[in-house]
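With one protein chain held back, the other chains of the complex are shown just where they sit.
As written, the chain order gives the labels A, B and C, with residue 1 at the start of each chain.
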Amino acid sequence: MTLTVAVVGASGAAGGEALRLLSAHDGVTITHLMANSSAGSLLGEHHPHLRVLADRAIEKTDVAALADVDVAILALPHGASGEIAAQLPDTVRVFDAGADHRLESAQDWQAYYGSEHSGTWPYGLPELLHAGEERAAAQREILAGASRVAVPGCNVTAVTLATQPGALLGDKVDFSQLVATLAVGYSGAGKALKPHLMALAAQSNAAPYAVGGTHRHIPEIEQNLRRAGVANPVVVFTPILVPMNRGILASVTVPTTASAAELREVWEAVYADEPFIHLLPEGVWPTTQAVQGANIATVQVTKDEHSGQLIAQCAIDNLAKGTAGGLIQSMNLALGLPETMGLPTDGTP
Amino acid sequence: MTLTVAVVGASGAAGGEALRLLSAHDGVTITHLMANSSAGSLLGEHHPHLRVLADRAIEKTDVAALADVDVAILALPHGASGEIAAQLPDTVRVFDAGADHRLESAQDWQAYYGSEHSGTWPYGLPELLHAGEERAAAQREILAGASRVAVPGCNVTAVTLATQPGALLGDKVDFSQLVATLAVGYSGAGKALKPHLMALAAQSNAAPYAVGGTHRHIPEIEQNLRRAGVANPVVVFTPILVPMNRGILASVTVPTTASAAELREVWEAVYADEPFIHLLPEGVWPTTQAVQGANIATVQVTKDEHSGQLIAQCAIDNLAKGTAGGLIQSMNLALGLPETMGLPTDGTP
Amino acid sequence: MTLTVAVVGASGAAGGEALRLLSAHDGVTITHLMANSSAGSLLGEHHPHLRVLADRAIEKTDVAALADVDVAILALPHGASGEIAAQLPDTVRVFDAGADHRLESAQDWQAYYGSEHSGTWPYGLPELLHAGEERAAAQREILAGASRVAVPGCNVTAVTLATQPGALLGDKVDFSQLVATLAVGYSGAGKALKPHLMALAAQSNAAPYAVGGTHRHIPEIEQNLRRAGVANPVVVFTPILVPMNRGILASVTVPTTASAAELREVWEAVYADEPFIHLLPEGVWPTTQAVQGANIATVQVTKDEHSGQLIAQCAIDNLAKGTAGGLIQSMNLALGLPETMGLPTDGTP
Partner (left out) sequence: MTLTVAVVGASGAAGGEALRLLSAHDGVTITHLMANSSAGSLLGEHHPHLRVLADRAIEKTDVAALADVDVAILALPHGASGEIAAQLPDTVRVFDAGADHRLESAQDWQAYYGSEHSGTWPYGLPELLHAGEERAAAQREILAGASRVAVPGCNVTAVTLATQPGALLGDKVDFSQLVATLAVGYSGAGKALKPHLMALAAQSNAAPYAVGGTHRHIPEIEQNLRRAGVANPVVVFTPILVPMNRGILASVTVPTTASAAELREVWEAVYADEPFIHLLPEGVWPTTQAVQGANIATVQVTKDEHSGQLIAQCAIDNLAKGTAGGLIQSMNLALGLPETMGLPTDGTP
């Protein structure tokens, strides 16, 4: 017997990706597509690539109807998802692709989002190390059976997965000087009609945004690294839009006294059994094209002997492993399904 | 009376850009197009965008003919240009877009290029600060009347221009921890028929290359920063190919105790009168699309208060300001022409 | 019990797509990856997006080994596939993505390919109408149980599916004046290292090729239309490379005296039950982005009242429905499996 699922925000980019993946997921039945802005239209009008569900009608967001489903997936701007979640009974499992319940610090929330914090939910990054772990287990235990899950930010997933094994090297890695520069595709910004997201502005362009310490993903990355055992992480974070639809390539440097061999050994140990994280062969660097549409993070690390810094990179599809794929992975864990169920690992370049 | 110019490597990407700009330059007459690999064909077959010179024939590289021109522009792989330059009389002004004569340290050359050093030429970056200068003057004096000029590497130009004003802040900027991550277009790699430069590999991709301390531009950047007065620069350098033809966006971080205001003040002072460097208004970040085809570097700097690092960025067109435009700018200085002659500042996005 | 499959040409673009789809196909086990040019390497080196099979070794093409598999998929240039196929016993089902066995006319083969014809195999386009049919059935009967299948050319599939319902309108459609213009992605050209297929040549470009009546897909399209009942089809065929990896948008005009309503009715009748052909709602035109990675053809038709011509369009992913997806669809029919088995209908834009 499959579980019933509703997707709220069905006409958006993240909602569409959730529907693409859920259509091929054997454990669930999609019973509701909701989106206030496009209620009354058919899904295919908003997502011409979704043929399985093309003729399904989009409803207005309806909290009463949501109260009856097994699983509610919220693919909404922050604020909106918190408001709906607050009205749903505990019997509904809620997975929030928005930011509302990611941060543990109400103070950080206030500083970076400028509103009151809605509380913290179990964090939907199964591969997140907890201090002292050599392989991620504690986070999976937290997610098992959870009735509320906050899905990580896509850039956060990329930077966390690239670097967290370094936490096991203690003082040998100086996380107070972590510099993360990210090449980011346009789907991360959703479908908002803004001048800098138009085709004319995007083609042949590399365009930085939110430069200089104010990006909302910074406290979330640092929270993750602290969870992994880093005493005092400080992140410089610079995202750059480049002409691709899907994908994040996070390139990260951290000063280190560890050797290349030590780095390789630790990264290998941490990710050896992860079904969705592939530490690439030495000398092969992650690329975004290869992970398009897949719930995969490819990772590489090396020691730059010239500078004494480690360079770690991670490529993900921001919509897949970065949002909807990661969400379904957490959903599988929460519902007691196989973690890998319905999640593709091959890309579609 | 105009000067006669020969371009060697005319069918390549850098040679083509030199010809595009020289066609509209009032001080020179293009008398020879040379390229061994395509001798006997017409220029238009290799550069369909060059209509002014489309029907001009390409000759084999001919040192005797070169000895008779006023100006020889070498747009060749390193090694090849050094060999030709060695055979030309001093009466010919030689501008080398290759790497052979950029580095001052024979040891660095040996370490990064693996061959014997051919000697050091005046360095063709007019805007390069010398220690103690607040505005670039000494380098222009070196270039005035020079009969040999080594044109900088394109990535080097971007990183140097983004960061060199920091040298004036002394101990307040810790250049031993400079992290440069670059989004780079495909023309930087020339026209080589390599799998990773195919359209199939490039579209929708962000693809790092030469990661980890071995890139040949590293010693050149550090040489420039030392020239600008930095005691001990150490550069981490990570280039990432993104789907654009022209353009480099260099995003650089350096730990600093200077304030945002101090940074702004120094950067403004250094670049206030530069005809080809535009420090953008506060809060506006450089983009590559805007400088396509122009001999322009756009620059921005800010203080990331969260991390205590400065973030500086520079966008150039790697073929224009990064190679052929910078070359012509140096040529103008060497020949006693107005520095800005024939050099566009508006982009063609 | 699954069937054993070998893919020959595994490191190429079509072979890679076959492997991507076969990895998720429950009816087969991939036992051999063969490719002479890359024998000894791992599949992941050639297709970084294929993670399921990334560590599988590529073997030299080995006819003896092929003789033992249930299914041999040949993803090779024409000529090469014909030669291998000739050596395989009838017990092996052979699916040829190359052109060798598509054409029925030895004379056409000689004229367009310049070599001796290798004979005609059952043609792998299940949706191909036969004269008099209103829904495709005869071609599926031919494919049921076939031990040899010639997979159609990708452009041919697009033009055929766009226009073949018109055959049912008899004299009302003048197929002697069919004009087909196609926007084509780069994967159609494979991975050959040619100057016009490099990233530098492709970005921001629309580049026609093989213009003027000599394209090898012309006789194949006309053969299909004759099969569908058209007396005397004459095709003008103009392909244009545009900056995308996957995808063909075929835009076709044909003079007609039929009304818009008649056209709509016939197209709807022909495609009503086709699992992989979607006649879009009136006024919605096919786009290539929506079918990326899917075994789907989207089709639209209208009457241009101004000119008295019908305009029909079809979008497919040239690698998926255009090659490997269509191949697997035919394979399913030949092997007695459900026609839709393992074939995605949602795109991954």
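As a convention for this text, a residue touches a chain if its C-beta (ideal position, glycine included) is under 8 Å from a C-beta of that chain, and two chains touch if they have at least 3 such contacts.
Quantities reported herein were computed from a predicted structural model and do not represent experimental measurements.
A.B. asks: Hey, which of A:Val5, A:Met244, A:Val291 or A:Leu343 is the one touching the hidden chain?
C.D. replies: Here the residue in touch with the unshown chain is A:Met244.
A.B. asks: Given that one chain is not shown, which residue among B:Ile58, B:Val71, B:Leu125 or B:Ala294 touches it?
C.D. replies: That would be B:Ala294, which touches the missing chain.
A.B. asks: Check each of A:Gly114, A:Pro195 or A:Gly336 against the chain that is not shown and name the one that touches it.
C.D. replies: The single option touching the absent chain is A:Pro195.
A.B. asks: For chain C, which residues lie in contact with the unshown chain of the complex?
C.D. replies: Touching the missing chain: residues 177, 179, 181, 183, 185, 201, 203-209, 211-214, 218, 234-236, 238, 240, 242-247, 249, 251, 253, 255, 285-289, 292, 300, 302-309, 311, 313, 315, 349.
A.B. asks: Suppose we count only contacts with the excluded chain; which residues of chain A make the list?
C.D. replies: With respect to the unshown chain, the touching residues of chain A are 13, 186-187, 191, 193-195, 197-204, 243-245.
A.B. asks: In the full complex, which bits of chain B touch the chain not displayed? Write them out.
C.D. replies: Against the missing chain, chain B presents residues 20, 23-24, 48-52, 54, 203-204, 245, 278, 284, 287, 289-294, 296, 298, 344-349.
Rule of thumb we're sticking to: only the chains that are shown with their structure count from here on.
A.B. asks: Whose C-alpha centre lies nearest the centre of all protein C-alpha atoms?
C.D. replies: Taking the mean of C-alpha atoms per chain, the most central one is A.
A.B. asks: Report the chain whose CA-based centre is farthest from the CA-based centre of chain B.
C.D. replies: Here the answer is chain C, farthest from chain B.
A.B. asks: So how far apart, in whole Å, are chain A and chain B when each is placed at the average of its C-alpha atoms?
C.D. replies: A distance of 38 Å separates the two centres.
A.B. asks: Can you pull out the residues of chain A that are in contact with at least two other chains?
C.D. replies: 203-204, 245, 287, 289, 292, 349
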